[in-house]
Structures are given as structure tokens and as C-alpha cells.
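And now, subunit A:
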Amino acid sequence: MIRKRPLIGIIDDDEIYQFTLTRIINHNKRAERVITFSDGEKAIQYLADNKAINENIPDIIFLDLNMPIMDGWQFMEEYASVKTEIKKKVNIFMWSSSVNPIDIERASEISEISDYIIKPMNLEEVKIFFEKLETLL
Partner candidate 1 sequence: MLQRIIARNNITISGTGSKSMFLVHGFGCDQNMWRFITPQFKDDYKIILIDLVGSGKSDENSYDYKKYNSLEGYADDVIEICDVLKLEHVYFVGHSVSAMIGLLAAIKRPALFKKLIMIGPSPRYINCENYFGGFSQNDIDDLMETLDSNYLGWSSAMASVIMDNPDRPELASELEESFCQNNPEIARHFARVTFLGDNRSDLKKLTTDTLIIQSKTDAIASIKVGQFVHDNISNSKLEVLETTGHCPHLSAPSQTIEAMKKHLI
Partner candidate 2 sequence: MIYNIDYKELYNNFPSGYFCSLPDGTIIDSNNRFLDLTNYTREEVIGKKKFTDFLSQGGKIYFENVFSPALKLKGTIEEINFNFIKKEGVKFPVLINSVEVKDKEGIHLFTQSAIFNISQRKKYEHELLIAKRKANDLSNELIDINKELLSSAELILKQKSQLEEFNQHLENKNRQLSSFAHIASHNLRAPVSNLMALKDFYKESIDLEDKGMLFSKVEIVISHLNETLSELIESVKIQGNKGITHDPIIFDSVFHKTLEILDNQILDSKAVVTSNFSEFPNIKYPKLYMESIMLNLLSNSIRYSSPDRIAKIHFSTEINNNEVMFIAKDNGLGIDLQKHGHKLFGLNNTFHRHPDSKGVGLFMTKTQIEAIGGSITVESEVDKGTTFKIVLKKNIS
């Protein structure tokens, strides 16, 4: 059976980064679709609106830590409540350019976060990520 490619969500305020990552993912045919959000608030809104529609809920979410309006931590807080109404498994990967051990520690304590990634990811790193991902999913 051909495994279905995942729906990927990118929550990051750097629009150029959104663009380049999306392009890499699509170029390598890693995703069925990529949806992007510039801040956590918009993302929560989308999840709430689509909580009943599984096919619209991303399988993988890349979540930036430092964003205006609502940052990564605040998103996770909101997500905790929305999550109960979503019937799909969502793998959230938090990323940040911060290598602050406090942030990494904090991320590991949130069960919904699958892993913590150091930004930015270049082409090579994206490739490796998706190869490993096959095994994770």
C-alpha cells in the first residue's frame, strides 16, 4: 500500500522561510499539501474551524517558537484545549533559532511536541528529516 503523503502545516512568521521550505518540500514531493500560517493565532483559528474535518488537519506541524501575537508556547497552551476535539494524530515539531537549554527542556516536557529542531534547516537537513520521519510515523 502506498502510504499517503502527509498534510504539512508551517506556523512561522518568516514568510520567506515559509516559501523556501514549502518549495523544498514540494520539490521533493514530501507532502500532499503544505499550509502556512504567519502566527499562532491564525493557526489555532484554522484548527478550531476544521476540527471536524480530518483531511484538513495537518499530520505534521512545524511550529516556530518566536512569533508575534502568539508565540509557540502560547500556541501549545491553546492547542491543549482544541486537541480534545480533533480525532487525528498531529505530530508537532517545535523549532527555533534559540539553543537555550531552558527552551529545549521545556519543549521536552510537553507531550504533544514530538521533537525540537534548530532553525534554519537547509536542503540536506530537510531531506534527512523526511527520511527519518518515515520511520517515526
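We take it that a residue touches a chain if its C-beta (ideal position, glycine included) is under 8 Å from a C-beta of that chain, and two chains touch if they have at least 3 such contacts; residues count from 1.
For anyone wondering why these and not others, all candidates are chains of the complex that A comes from, given by their letters.
Not measured: the values here are computed from a predicted model.
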item	value
Candidate from this complex that touches subunit A, chosen among 1 or 2	2
Footprint of candidate 2 on subunit A - complex, ascending	14, 16-17, 19-20, 23-24, 39, 66, 68-71, 74, 97-98, 119-120, 122-123
